[in-house]
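Input: one structure, supplied below.
All protein chains of the complex are present and in place, except for one that has been dropped.
Moving on, here comes chain A:
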């Protein structure tokens, strides 16, 4: 009888202990799982963020002699982007439209439509930039003429050094909600 009682008591105590133990083990397992997950997530995140973390440079690129651009004309040039990868190939190059006015005034327009980034074409006879995607049109000074773009064409910084026209590489212009 006694033994039986003892055993009963023991069982209850054991049971309580076991439950405590289980609760503890559960917590430990979850914590370890979380730790493993964090460690494993690390390589995934760092590799995805490589474009953000890698060293970048801002570069001025020569795009030609001043005399290569005629006054009151618009010419398309291409130039290498900032910090291309070695395997980028042709894709490392961007294009811009260079407009030269009187008094050596140069403007460099991005070829990306300010609507959704499609390539605009310069129609010399019409003196208009036209976008094939949704019919955006810009005047020769880059301002919006018609269609869905909410603003005029974006421009790149441009300068003249020793009679060489230089353009500053910049990020792809992104039109924001506030534009």
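Quick notes on this one:
Here is the rule we go by: a residue touches a chain if its C-beta (ideal position, glycine included) is under 8 Å from a C-beta of that chain, and two chains touch if they have at least 3 such contacts; residues count from 1.
By definition in this document, contacts and distances are computed from a predicted model.
The chain that is not shown carries the UniProt protein name "C-type cytochrome", picked from "C-type cytochrome", "Coenzyme F420-reducing hydrogenase gamma subunit", "Iron-containing redox enzyme family protein" or "Protein GlxC".
Interface residues of chain A with the unshown chain, by the touch rule above, are 48, 50-52, 56, 76, 78, 81-82, 84-95, 111-112, 115-121, 123, 125-128, 130, 132-135, 137, 139-140, 145-150, 170-172, 174-179.
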